[in-house]
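Let me give you the structure first, and then I'll get to my questions.
For this depiction, one protein chain was excluded, whereas all remaining protein chains were kept in their positions.
In this document, chain identifiers A, B and C correspond to the written order of the chains, with residue numbering beginning at 1 in each.
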Amino acid sequence: MGFGRYVTARVLWAAVVSLIIVTVTFLLLSAAPNPAVQRAATQAALQGGDPAEAAERARELRGLNQPLYVRYFDFIRNVYTLEWGWSVSRSQPVMEAVTQALYYTAQYSIPWTILTVILGPLVGVYSAANMYSWKDHAATGFAFFGYAIPNFFFGIILLLIFGVWLEWIPITYKTGVPVFSVQNAIQLAIPVFVLVTGSIGAVMRVSRNESAEFQNADFMKTAKAKGVSPLRAYAYHVMRPTLVPLSTTLVGQLLALFLGASLLVEVVFSIPGLGRLTYEALLAQDTNLVLGTTLFFTFVAVIGNLIEDLVFTVLDPRISYDDR
Amino acid sequence: MADDQPLLEVENLTTKFSTDNGTLTAVDGVDFSVNTGETVCIVGESGSGKTVATESITKIINTPPGEIEGTVRYKGRDLLSLPESELRQIRGNEIAHIFQNPQEAMNHCYTVGWQITEALQIHQDVSDDEARAKAVDLMDRVGIANASSRFDDYPHEFSGGQKQRVMIAMALVGDPDLLIADEPTTALDVTVQAQILRLLDDLQEEFEMGVLFVTHDLGVVAEIADRIVVMYAGKVMERGDVLDIFDHPGHPYTQQLLECLPEFGGTGGGIPGTLPDPHDPPDGCRFAPRCEYAEEACRTGEQPEEIEVAPGQEVSCVHYGPGGNPSIVRSEGLGPGDDTGTVDGDSEVGPADD
Amino acid sequence: MPRRSIEDRDDSRHVGRRQWLSALGLAGAVTLAGCSGNGGDGSDGGDGSDGMDGGDGSDGSDGGDGESLELSDFPKFGVDPLYGRDVAHTLAERAFEQSEHDYSFDGDTMVTPEGDQVELNIYHSAGQETSQLTAEFIAQELGQNLGINVTVEAIDGTRFNNEYWTAEPEGGTDTVNGEEVTWENPTPQNPGPQSVTSNEPWDMSIVFGLNTYPLNPLTNEVFFDGATPFYNPVGYYPQFNAQELFSEARQATSTDELREAFVEIFENLAYEQPYITLLFSDDIVGYNPDLEGPIENFSNGWDLPAWYEGEPTVSGSYDTVTSARFTTLNPLFNTENGAGNAIARALDQGYTFDENQDYFPLLYDMSTEDGEVWTFDVRENLQFSEPYGQVTAEDFVYLIQELHQADWAPTAASSSWDGVEVEQTGEFQFEATLESSNILWPKTYDPLLYPIPKDLVQPYVEEEDVEGLQQDEELLELQFTGNLGAFELTEWNRGSGTEYVRNDEYYLRDIDEGPDLFSEGPLFEEASVSVVKEQASRLGALETGEADSAAIPPEQYESYNQDDNVTVRQVPTPYNTIISVNHRANGWNAGPGNLFQLVPFRQAMAAAISKQDLIDGVYRGLASPHFTWQPRWSEFYPETDG
Partner (left out) sequence: MATEESERFDKVDWNDLSRSGRFDLSINSIGMLLTALPLTLLGVYSTAFTGPRTATFEFIGLEQNLESLDFFFIFTLLLAFWYLALPLYQNPRMTRYYWKEFKRNRPAVVSLGWLGIVFVGGLVGPLIMDPPQQQLLIGYQPPVFTSVVDTTPATCVGDVVNGRCFGTWQHPLGTTQGGKDVFTMIVYGMTISMQIAFITTTIVATIGISFGTLSAYAGGWIDEIMMRFVDIILSFPTFLMFLLILYIYGAGLGMFIVVFSLFAWGGTARYIRSKSLSISEEEFIKASRISGASTYQVIRGHVVPNAASSIITQLTLLIPGFLLAEAQLAFLGIGDSAVPSWGQLISAGRSDLSFAPWIVLAPGIVLFFTILAFNFLGDALLDALNPEAEAESE
């Protein structure tokens, strides 16, 4: 049904999914007791005022007394016009808090994603190339090691060794450091290493199994007959078909890891990133901030899936758009 | 390159594979040669080692697990002793290869045009447009309709026959001097088969190439071969000019092969028995276990030397050797259109089979 | 009645500590939303009836079986001789007699009237290692010495406060010591008589420790001024005439009279154990060894501008780490200790206390004759940043009248100025008259004010715009501080902390009081407070010198004490560790009645838990036993032993 229509269908579907998730979050949070209202009640009581009336006023102030659907509609309006309200626990607009935190998360997640997307398939194809040799076992061993070791456990040990004992890396994360400076690279080296070992395993395994099949395909013999060098054969003829199935799992894997792993690495290496922002927002029951961060992750997840679908069809020409 | 020297000369080619249960010799000391402008056919049942032989010439066989010995002189240079980097220059540029199953032969992720120009651009420093132009006109030449638009289509958008045409274009884009065609038409239906064969024939003249054609289909051999080499279980049974062999096949195996063809007066029956186990081939003549004229001598020692039984025709069979009685085997009268009906010579002499 | 603001006691509280008067010290870093409130109990002064004078505690009449137990006026439970299975059993049996349900001992196990073992639960702060270990130790001791089966449960501080500790204020009347008492204005911490309960039932908890106000014990009436004080979540009905003793103390016009009045109060509290008192744990703080200035005293860090590293010249930076993020740096609304420290770097308050707890004027000097009328003399060299000009008395008076005393703005200090008459008496002088005299008023920290420019606040006051005031950029980023702080706030990164640069025109340099190093203060080019969640990272930063100071957990005191690149200081704190037992109707879920309401039973519990073992085991000896509502080093401690 043509690439254009297919893309719009997927984009629309992505919007619907994000709306559904946002609604579920809204319902979950509106069911929770709102700490601000409680705080107002205690405040009033302590000043000899009537706590019930103060709670009512606080609820009014925050518009909590309007019927649910009214609150829901202007909530949705705010969401999609990017006015995500004021974060009480950080004393700054939610949007600013999210962008500020994103600035730090990006500094380690971009190199992490790039490395995983590049190294994963490379190591996978390399170990498939010399299947069952010691190189293959070493690579699979490394992939499984990274995948199996809990990243926070690995993090605190590395931090102890390289930070406290060897003093190669700073223990606390310095925000004042310019982004592209050596100092910033040093302080992000270990977190990125921990994250990459964690995510490379899954990608590597998939690419190894997939490329193993393509390795003995007939078109490889044709390529050899054409005089194509082994390196070029792998780089072009094996890599691209491998990326097709990989792309479906790759995005899913990275998204799943993105929130969980990043949160823990941020806690261990005290990086003021998005993961920690979400976690602290929840602890402080800061409703606006929780919704803001959830929205962000939802959009990331939804866009991720969208990219996954599009990439899949672009990479593998055999897939026609009708039967997707 | 001296004129009298053949384009390709293969001597004592042996290819072994080390597998879980012992080494397997697919090709056991085979010699043949191809001259420019000539089409040599290697004939044999599947599993006779004919494909392995052709793929050993340019070391397409992966070594390990394969081991290739012997000499393959192409234009005077022994390819087997060349380093891989130099051999790679020859593949696709000087010696081209087309394979049996066109469906799988191309990478589904790249356009047909890209895959053709790749063969050219890795060898010669040619700009993209030039390469595209050459590829398009070659596609046209091999019979692909409106080639310039089809250049950017993907393999799954071509039929089997068209794919084989593309493969041919891909092989010829580097102006090779030797084309190895490994059963290119077996996977195609008969009508397309004929077109492809005629195409190959025309192209051979146009590109003045030597063609080494591998097939098990004697019909195809009859149509395009100049000389044929009959292989069985890794060894050459008989070689010679196509017409001589069809008229008077020397080796019992060739005879039986020809009998399988109805249009050659054969009864269309298959050959009894199965191929020997390549892990430990029988002593003496490889065909002895299935040969009706087999005698004690056939089953001992090495494969008999090839003896010239007629000008340009050699047979590796004990009966033609010293002290043997060729009349047992040599049976006249088997030729195109002659339906003497009797299968073989005076059968009462040799024991039917032991 | 002075009102208190509740805020958390952040465990990295160390240098330049601002002593916020807090009625509630969370034994953990969970921030509890600031809620300050008023005393609310219209205590009408003792009516002179000579109710049971608490102190006599003589046993005799209700002697249980076994040798009769002689309790002195100031009994010290939990240490020899008042510790152990026998003492606990005797006291418990006294409680059984008083209770109308016949609980009893079946061998070593305490059994309910139906015959099954008494089972209680105890809550501790989730995620706090020391709190969990203490709870488990208590469970073990009560099991061995009183045969009670205690289950330990973890809970998050905020949820405990909302569901268990506080309740919807209802009021009501009940008879206490034979008198009719009505709860006129109930508070969430004292919602009414024992029949009024929190949403969830609970027996015991060590989630919260409370402040014992050693500087001005009068504030403790907030807990024990009869049955209807502002803060009584456990529903304790004092059996001694607390209201009368506290009103006598209020008449005191000198510290000796005050001490005299309080000895009796604290002896009664020791005897009746409203909360089972356990210990006072000290703050253990590690410092960069070549840092000159930190002292092992309650007012550690008051002279921060005089601190220096290596040479007493202006150099280097002073970096500290804290575990909890700052919710806000807006001085008007901040109720967090951690954020208080961050603000203090860039903005001084009215006054502070030096190492021998004497008043030390910063922005203004306070003086009084009768303890009722106080005059504030504001220094004349104080400047706000442009365009707000010089600091005058008008700024302070406007701040008190238009903000703290206005009911539309829930500022943190509003509870401190309730019922105080304020009047400007000169360009740099103003007067405050209290409802009743309080010679130690400064020590209650109530009159402690932040200098806030009038012109900055005025627009919000006119529209009564609370949210605008809370979200004002200048207040949040402390851009108005001029020469009023040792440093200037350069950046507040919400996620990672604050950074400062030295304030070159700091007013303190040209005052004559205080150490002479003040003339150069502060002696650091920069300062920073970084938020590091992971305790291992905070300690690692201290060891490698990345941080100049950090709090050390008790179990690592030993190893850091011997570590030569860290000097360790033990800073005493007024926060106690207590077991709150629920006297209210939804307490004591093991069977009929509620034994917690009976004094001898609480005494039995206090006697069943060895304070010394707890201190050695969990706190590694870095705490002192806690018998009554005052730390041993307080002026008002009933005994002057050692």
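We take it that contacts are C-beta pairs under 8 Å (C-beta built on N, C-alpha and C of every residue); 3 or more make two chains touch, one makes a residue touch a chain.
Predicted model, so just to flag it, every value in this text is computed and none were measured.
The chain that is not displayed touches the following shown chains in the complete assembly: A, C.
When the omitted chain is restored, the residue from A:T242, A:Q285 or A:T313 that touches it is A:Q285. Contact with the omitted chain, checked across C:Y103, C:F137 or C:F518, is made by C:F137.
In the complete assembly, the contact with the undisplayed chain comes from C:A536, out of C:A406, C:A536 or C:A585. Touch with the chain that is not drawn comes from one residue among A:A129, A:A223, A:L263 or A:L315, which is A:L263.
Touching residues on chain C toward the chain that is not drawn are 119, 126-127, 129, 132-133, 136-137, 140, 151-154, 159, 534-536, 539-540, 553, 555-556, 558-559, 562, 613, 616-618, 620. Although one chain is not displayed, chain A still touches it through residues 13, 17, 20-21, 24-25, 28-29, 31-32, 144-145, 147-150, 152-153, 156-157, 160, 164, 205, 212-213, 216, 252, 255-256, 259-260, 263-264, 267, 278-279, 282-283, 285, 290, 293-294, 297-298, 301-302, 304-305.
As a working rule, only the chains that are shown with their structure count from here on.
In terms of which chains touch, the assembly is arranged as an unbranched chain of neighbours.
Core chain by CA centroid proximity to the global CA centroid: A. We define each chain's centre as the mean of its Cα atoms; on that basis chain A and chain C are separated by 42 Å. Inter-chain spacing, taken between the CA centroids of chain A and chain B, is 57 Å.
Chain B and chain C have Cα centroids separated by 97 Å.
For chain A, the set of residues that touch two or more other chains is empty. Remark: chain B residues 55, 58, 60, 88-93, 96-97, 99, 101, 104-110, 118-119, 122-123, 154, 156, 167, 170 touch chain A in the complex. On the chain A side of its complex with chain C, the touching residues are 33, 35, 38-43, 45-49, 51, 61, 86, 88-92, 97, 100-101, 104, 156, 159-160, 163-164, 167, 170-173, 175-176, 267-270, 272-273, 276-277, 280, 283-285. Of all residues in chain A, those touching chain B in their complex are 217-219, 221-229, 232, 236-237, 240-241, 244, 315-318.
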